Structures are given as structure tokens and as C-alpha cells.
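One chain of protein is taken out of this complex; the other chains stay put.
A, B and C label the chains in the order they appear, each numbered from 1.
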């Protein structure tokens, strides 16, 4: 039972799309509308994730205070040991004098208070820049066991909170995306189901004059794919320009602030197109096939 | 041309919904799915807004440092003047000794440094709690002109940034909601359009045997409303339970953190149901009427 | 009752289905419309129902020039005319009973009257035992009889039947013809398009023959007249 030729399918597919054009337009625009919703959420989630990532990176340091009586070699030895730890990106030495200077600057108007001190009470320290924040605990625990360490300090609470938030955002974001993809799939396949339903008589007649199931499916399958693809393209274009416009507007108004961490439209659109094309054409095809089943069995 | 009786419409409406049940289920679930998306976004936006509001409230204080040589009456006079300003909710006096104690607590481990001070260099101060953050600038400018004021300090930058973020979130949120409502409207009316299209022959026949337009519209209109309402109810239930579940889960895992500012499901569901019922039934009705027009003209 | 004044109908695709037709059918007439396939019989009927509008000329039904009839007055016109459509036009989602009841519901007949009349007319066309079936559960001839029942239930002043016996056996056909004659005797104007030579020849009524959209013969007590 040879499948009918590709040329026949293409021809039939576009003829049908045109002759049922009211239905085609309705289906395509429903698919596109659904995908636009998905796209808006996708863009938001990706940007929020990127921003929390940036926020996280700003707290990715560990401060290691050294014993005051530690000699130079001891200090260097600790430094080399630390740089080899997993998750450590960089290790910066901060001498006690530097630390006091910094403190003065930090204290700003109250800095003069420090001039009244007899000796520098601050220790020498290392600042560890982390590669990956998730290693923080392991690194802190390891370093604490070294000799010559006075104290290891890092913004445990802040970091933990940020990790938690990021985690929540990532999980909620992922969940929402999955739910939305499921719902979009559902709406798109419903749309196609209803569209196919309105042509049930046509399908029955084809069967009655002896067409095989695959012969009938061919053009419908292609139609589903084309509907899905056109919807995907339409929605991608909408998302691209809407996002570009919003991006530019935000950049102009809030350049110093959040905008620096927004992902550029050109970057995001690739993922969007990829996602949409797969969802649109995939569901278009599957939706057509699934909806046909009911009417082919005559 | 009297419109046909309500009883007839009800009877026909439910008969048709049942006889076209495949189509009814598809339409209702598409409406519901669309509204679920809308609901998810609505819930997110409302919660984010609430949270930024909370964040804003935490920075709604102005610190007013007083001249060291100001007498008690002067201090009190300034206090009473300030409490009368528009936008001021409360005025709290903080004596210089309290301030130093607080500072020591704040500095934590480095607090011992302050014990080395000969005299308390900190001034007396008032803390103004704001009613409305937008009055901040006006209040600061007014107070600066009072006698006996050393310095007025408030987290101008932080506050301005927060105002900006809140503004962005509110605007973006509102925009997204409007866009989503528009898209939902579109998808729902498309779904109904396609469903009506598959019954065009039926509509034509009714016209040919002499039914008036309103006679035909009646049951379809009601069908649209019922489809929309069922979709709205279905999606409200889904949103309610999904939100309640998420709320509880977040409460359990992150009780100390963001969760305190989440809006409770019982509160949010009222808005959701209201929104959904209006969109669902309204668009159902309008969608039916609009889709019928094309086929009634025979 | 029905007047055609210089009526022509040209479809969008260029086919001239009715060409300069003049006709006068009086109240109470019984008229056969005959002619080969594609002659324009159904188009003629469609113009009486304002399903199609003439390209030129005037169509007058019941002293009303329907050519310029407002859209909102069309249902009123159609309720005056009971029609047996060539393709039946039954509502697929309604049972036989409901299909016929529908024609009464649109005229706002009381439910009691509907419940009384529908079974009566169904038994007249011999479908008393099929009232709960849907059109696609009926044989061709049964569908045709449902269409006939629907056309006559409201006792319309005009009854138009487009090929009402095309799917019926001769015996059932003859009964349907008896029914139409009886309805005609009560004062209803009956117009029937048909290919059934035997029936036309038997009934000896006015016969209007159409060919290529033109009236080629119009005689009282006429014969089918083709292929003799």
C-alpha cells in the first residue's frame, strides 16, 4: 500500500488551506495567539532567571580571616591550597592595612571615628571568588580546618536566601512553562480537532470511494504542520518585535538599572522560534492525525 | 417580531450542547485552558505587585538628625511640626544614646571598636514613617528649612529605584494582563467561530424554513454563554486548587521568607472568578453572535 | 399568487439559469414544472424563496414584490411557503419529530398544538414509527417524506415541491400526489417540479415546461411531453 506522492500531498494541502480559508485563518491565529502567550511567559521567565543569576553572582565571595601571628609562607601556603579547591575561581589577598582603609571608606562620614584607634584591630584576609555558589558550604568547611585561620565568613544567609529564591523562581518558572506548553498543546490540538470535525463528511466520503487511511491523512497531516508552522512564524514575529520594542523602551528609561541584565532580543528569539516551531508543527501534525482517527473508521 | 420564549431557548441550548458534545467538550476545555493561562499570570502579577509594595514599605522612613545644641522644646516643636505634614504617618524620637547602642548592635563583632570612643559622636534624631512614599521629596525639602536640623537623610536612591521597579512591574503587569485578555478573547471567539462554522448548514436550513435571525440566535447565544461559563468555572476551580496547593507548599518550605507576603487563595479567587465569568460568558455570547452573522444572511 | 415579470438569473460563474421568464400562477392553481436536468427549475423555486435574487425583473409572491423585500421580512415570506427541497434539508441534529416541530416552533405555535399536529402529519406520510430517528438513520425515501411533512404542517398558502417523489416508489408517490391534490383542493397553491412523466400525465394539471431557462410550453391539463 504505497503512500501517495509528496507532490499530491503538497498540492492538496495548499488547496484545502485556501478553500477552507476562513477556518485556516481562525486556526492559524488561534495557534499564534496561544504561542504568543507562551512566548511572553517564556521571555519573562528567562529574564527573571538571568537577573537572579546576576544578583547571585554579586555575593559569591568568601572572606577568610587569618591569624595575626601567621608568617608570610603560611599565608602563601593557605592561598595556594585554597585556589586548588573545587568551585574556587580566584583568591585575592587583602592585607590588614588595606582592610582598615576600606573600612574607613565604607563608614563614610563616621570614618573619622577609626582615627581614634591605637592599633589596627583588623586581620589579614583572603577573599575567595566562587565559581559556583553551590560549593560554598564545602569550601567553608574545608578551609575552617586549615591551620592559621582565625575565621571564615561568608554571607551565608544572604546567599542561602538567594539560592532559595533562584530555586523557587527556577522551579516555578519551569512548572509554569511546562503547564503552559501543555495547555498550548491542548488548545492547539482542540482547535485542529474542531476544524477537522467540520470536515468529517468530506473524510467519510473519501473513505467510501476507496481511499486508504494514509492517502487521506497525508494532506491533513501536512495541513496541520503548515497551520502550526504559520502560527509559529506569526507568533515569533509578534514576540520578536514586541520584545525588541519593550527592550528598547526599558533601556531608554532605566538604563542604569535592571536593563543591564535583560537578554537581547536577537538572543532570545532563537529559543522562541525553536520552541514554537516544534510545538506548532508537532502539535499541528499530531492533532490532525488524532482528530482524523475518529472519522477514518468507516 | 417577538423573540422566542426563554424556555425554548434553554431547552434547545442544552439539547444542542449534548448532541454536539464532542464539540462542546472541545470548546469548553479550550476556553478553560485559555483562562487557566490568564489565571496563572493574574495570580503571579498580583503577588509580585503585593511583594514590591511590601518591599517599598520597608524603606518608607526618613531620618532627621538634629543639631547637638538644640534644647528639649526645640526638639519637641520640630516633632509636632513634622507630624502635621502631609504623607507623614508617625514620628519617632531616637536619642543619641539609643543611636550608639543600636550602632554597636549593628556592628556586631566589630562593636567593641566603639568602646574606645571618648564621647558619643552621634546626634539626636527623628525617624519619620511615611504614609505614602511619593511625598518623600516634599517632606525632605520642607524639613530641611526648619531651624535646628543638622541633616535629613533618606534612602533616596533605594526608594527611587523601588518606585521605578514597582512602576515597571505594575505597567508591564498591566500590559501583559491586557494583552492576555485580548488574546484569550481572541482564542475563545475563534474556538466558537470554528464550532459555529461546523454547523453552518444547520443554520442555513433554519433560515430556509422561515426562522427569524433572533429565533436562531437565541439558543446559540445561550450556548455561547453556557460554554463560556462552564469554561470559566472549570478554570476557576483549577486555578483555586493549584494556587492553594502552591501556596501551602511555599508556606511550608519558605515560611520565613517570601511566603509572608503571598496573597491567600480565598482572597485571590474572588477576583479570578469575577474576571473569568465576565470574559468567558461575555466572549461566549459575543463570539456566537459574531460568528452567526455570516451564516444568517441567506 | 406567484408572478414572474421579465425575470432573469445569471449566476456568478456566468451560467444563465433563468432567461427573461414571464409567468402568472393564480391562487389555488396546481402547477407542474417540468424540463430537463439543469433547465432552471430549482433556480426558479429558489427565487420564490429569496434564496437567490434575480439578476433582473420582478418576482411577486402573494401581491408582494419580493425583489426589494427587506432582509428582515424574508422569514415572513418563507413561512407563507411550505417547501419540499430537492436535497431535503433536514436538520441533522434533530430527530424526525423535532425537525417537523421546528417548523411550528418558528411560528410560535403553542406546545400543545405542536404535540397534537406533528404525530398526525407523520402518520399521513407513513412515518409514525420513525419519529425518534435522526435523518441519517432514514432511507432516502423516508427523508423525502419528512421533508414533505415539514412543508405541509403549517398549512401554508403556497406549497412548493422540488422533485418530491424522486426517491419514492410508485405506490408511495401516488399517495403523496393524492395528498398534494387534497391540499390543493383546500385552496393551497401547489407548484411541483418533477421528472415523473407518469404522474404528470395522470394528473392532468397545468404544466409549465422549461428549457435552458425559458418557458417553452404552458398548458392546462398538459402532459409531461418529453420523450414521447
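Structure notes:
The rule we apply is simple: contacts are C-beta pairs under 8 Å (C-beta built on N, C-alpha and C of every residue); 3 or more make two chains touch, one makes a residue touch a chain.
As the structure is a prediction and not an experimental result, all values here were calculated from the model.
Considering the whole complex, the hidden chain is in touch with A, C.
Of the candidate positions C:20, C:93 or C:172, contact with the unshown chain belongs to C:172. With the whole complex as reference, residues 11, 13, 15, 34-38, 41-43, 86-87, 132-133, 137-142, 144-145, 162-163, 166-174, 195, 197-198, 224, 226-227 of subunit C touch the missing chain.
Seen across the whole complex, the unshown chain contacts subunit A at 1-2, 4, 8, 16, 19-20, 199, 201-202, 205-213, 215, 297-298.
Assume only the chains that are shown with their structure count from here on.
Path length between subunit B and subunit C in the chain contact graph, taken as the least number of steps between touching chains: 1. Of all chains, the one whose Cα centroid sits at the greatest distance from that of subunit B is C.
In this assembly, the C-alpha centroid of subunit A lies 24 Å from the C-alpha centroid of subunit B.
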